[in-house]
Structures are given as structure tokens and as C-alpha cells.
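Here the structure comes first, spelled out in C-alpha cells, and everything after it is commentary.
Missing here: one protein chain of the complex. Every other protein chain is in place.
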Amino acid sequence: MRLRVISTGGTIDKVYFDAASSYDVGDPQVEPLFKEANVTFEYVIESVTRKDSLAMTDADRALIRERVEVSPEKLILITHGTDTMTETAAALATIKDKVIVFTGSMLPARFRTSDALFNLGCAVGALQVLPAGIYIAMNGQIAPAHTVRKNRAESRFEPKA
Amino acid sequence: MRLRVISTGGTIDKVYFDAASSYDVGDPQVEPLFKEANVTFEYVIESVTRKDSLAMTDADRALIRERVEVSPEKLILITHGTDTMTETAAALATIKDKVIVFTGSMLPARFRTSDALFNLGCAVGALQVLPAGIYIAMNGQIAPAHTVRKNRAESRFEPKA
Amino acid sequence: MRLRVISTGGTIDKVYFDAASSYDVGDPQVEPLFKEANVTFEYVIESVTRKDSLAMTDADRALIRERVEVSPEKLILITHGTDTMTETAAALATIKDKVIVFTGSMLPARFRTSDALFNLGCAVGALQVLPAGIYIAMNGQIAPAHTVRKNRAESRFEPKA
Partner (left out) sequence: MRLRVISTGGTIDKVYFDAASSYDVGDPQVEPLFKEANVTFEYVIESVTRKDSLAMTDADRALIRERVEVSPEKLILITHGTDTMTETAAALATIKDKVIVFTGSMLPARFRTSDALFNLGCAVGALQVLPAGIYIAMNGQIAPAHTVRKNRAESRFEPKA
């Protein structure tokens, strides 16, 4: 198994810079988390944007789409902020020949308590079994991306009404 | 989605009791880890044995098999020590109508650095997508249980030669 | 031994709110950290401000001073943002009959890797041994507050030139 990780930023990659007393999106956390999990599959990690998903533009989404299209790997894991994860997924909707799973986290991977490691595992577990399509893996559930939405008040994803 | 977790012990549940200065198998860690991941599916957790997998007997395996067979849930996640995970999986081989995924961890879930949370996520992600069968989810890879073995020197699972 | 903790905010108490995708100063982290350390001394925790120390005003400092002055406890631990810790300490300089130790952290207490727990321990260890005065406990060193400054580029405290 070989997969490509496209890192776009979001809460999962948030770090804290004390000197500026500001928080910002840092290096992709997928690399250290995969090492912590001692994964044995092959992977490449590509950092495409480093943004809060609320800051993501159409140009960013076009770039992400292009990177997915030219990827020689069929299995694509996209780490992304949760606020506009479904919008970026929609921008990829016409890609037909790849298995694309989005995930992210509600709390930064660097926190002692975080959903990041579980979510990454969940996405990886599903990615290698799913048929081609575009999915979201959050809160332990795998769903076609167009069928879910973020419930911001509850900090979780749920089926669209 | 609703799944049954059958907890059998193993490293993932190892705790440390200072008074006795000994390490032992504690309560199932699945419960706090699922809460940390803020999962939204339904689940029940059943603690069947609390053993190092090297200590597991035929009677233990018969009991695990019975608990799987009587489970009303079709999706079964079994947390298990890694040393004899494949043997317990073999004891379930003739169960045909359920999706059964084994997982565990090389380092206790209570450690700051551990593969437990990722492995659980990986198992949950695959479980809901896989056809009926018996699988092992370790090191980020999902495989039919009879096709893999633990490489003890390398602390990972790999395909059987 | 009995001590009063005056919590004023700062990085040590930083939390992350996903819905707003913003970081902010949360509840005093001293309480859960003292529980984690299983401390056996008596203490009260008083939350006076919840601010980044760069946002702290003269009025805030007057309030902190008043709270210290009226404290029936002689031993005072003040958790504070690092950027203006020495300025708040200077505002207390004429208080003569109490042992006052400031501490904080460069990384939030909620991070997997943080100096928060060590710094709190260091402050508590020194507080019960020091003579009356105003001190800063950062980077494992206890110093009279007016003798040190934050080196922002290096993210540590050092003796004033």
C-alpha cells in the first residue's frame, strides 16, 4: 500500500509561537503522528497550503484539485481544517478514479488530549478499503463528503438534514 | 452505525500500580479513547478477559468466540495483546456473517507516545467499510488475519512469508 | 503548608476553541495540574484576570496587588504570562511580608510537551523555602524578580545585563 497525504493546514497542524503570543498553522503533523503509530505502508506527504480552512480561497481549492489530479497515487489522504472541509471536497467532486479521504481534528495534534491521532487512523483504515470516491472521516464515521456537515455548536460532523 | 467492542486485555490496557510496583492489565482503555476522539457512532464495550495475550488459554478463546457469536451487532472490534492476536483470530475463523477487526498496541494507551489511538481509529475506519471476515488492523494496515504475523524483533506486523 | 494561587492568565492557561478557530485564555490550569501531581499541601486558587500578559493594564496590576495584600496566606504563587511578568512583579515591589513567586510557561499546559508542570513544581518547591520577597521561577531557576528579563528570541528568562 502506498498513499499520498496532501496537507492543507487546519487545526490539526496548529502550533503556538510564544514570542509573538500567536497561534498559527505549522508543519504537517502527519509525519510525526505516522511515526508515533509506527505505520508500515509507503507514503509521501505534500504540504500544499498552511491555512485555517476559513481562510481558504477558490485558488487554494484549485491548487489542491490539481495536486490530487496529478498524483500518481490512487489513495489520497487530505488533512484539512474542519470549517470548510466539505467545500474543498465539493471542489474535487468530479475526480472519479481516486479514493480521497478528508480528515482533520477539532483539537490540535500537539495537545495532550486530541482527536487527531484517532482521526488519522480512521482515515487510513478506511482509505485502503473504500471504492473510488470522496469521503470525510471525522468522529469515527466514514461518509461520502456531500452527505455530511459540521455542526459547529457541537464540534462534530453529522448527516445533512 | 453500531459496533461491539470486545476487550480482552493486552498492552493497550496496561496500567501501573505503584504500591505493588507492578504493571498489570487494567480497565478497557477503549472507553476513554473513544471519548477523546469524540466518536458519534453507537457502541457497547464488553470486557471478556484481562490478560497478556501470552497468558491466553483455549478456554479464553472459546469464551471470546462465544461472545462474538451471540453478539447482536454485526460489527465487532476486538482489542487484544499482539503476541497471540493471530491465534485468537484463527479460533474465530469459521464465523462467517460478521465483520471482525482485531487491534491492539505496542505501547500502552496511557503513554504520552503510543500507537493505541491511531490503531483504534484505523480499526474503526476499516470495520464500517469491510465485507464480513476476520481482519487485523496494526501499523496502519488492514489485512485478513490469516495472512499476517507479528515480527517481534521489529515490533510490528508483516505479511506471512 | 498552605498557599494561595493567583491566576492571571497567560500562555499556561491557553485553550483552543474550535468553533471560533481562535485561541484564548481559559480556566486556571493550576487546579488540574496540582491534581495530576497529587499535591498534599492546602491551597486556594483565585482567578483574578484571564489575559495575555501583553494585554495587562495598570488597573489589572493594581487589582493583582490588592488581592495579594489582602491574602491571609503568606505564600503566594502567581501564574502569569511571560511577556510582562517582570512588570507585574515590579508593581508588587513594596509588599514586604509575603513570599511571592511568579511562574508561567512558554507552551500551554494542555500541550503534550510543555514546561508548565515543571515550572509550577519549581515555583512550589522554592516558595516554601524562600524568605519574603518577590521572585520569578522560570527555566528551572529562581531569581529575585527585578534581576531577570525575558529573552523573547530565545524563549527563556535570563539575568539582566
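The first chain written gets the first letter, and so on, giving A, B and C; residue counts start at 1 in each chain.
Just so we're on the same page, a residue touches a chain if its C-beta (ideal position, glycine included) is under 8 Å from a C-beta of that chain, and two chains touch if they have at least 3 such contacts.
Computed from a predicted structure; not experimentally measured.
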**Study point:** Absent chain, residues of chain C that touch it
**Key:** 1, 33-34, 36-41, 106, 112-115, 117-130, 137, 139-142, 155-158
Exercise for review: Just the residue numbers, please: which parts of chain B touch the chain that's not shown?
Suggested key: 11, 14, 16, 18-19, 21, 23, 52, 54, 81-83, 106-108, 110-113, 152-153, 155
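By definition in this document, only the chains that are shown with their structure count from here on.
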Exercise for review: Give the chain pair that accounts for the most C-beta pairs in contact.
Suggested key: A-B
**Study point:** CA centroid of chain B to CA centroid of chain C, Å
**Key:** 44
**Study point:** Distance between chain centroids, defined by C-alpha means - chain A, chain B (Å)
**Key:** 26
Check your understanding: For chain A and chain C, what's the span in angstrom between their mean Cα positions?
Key -> 37
Point to revise | Residues within chain A bordering two or more other chains | key: 106, 112-113, 155
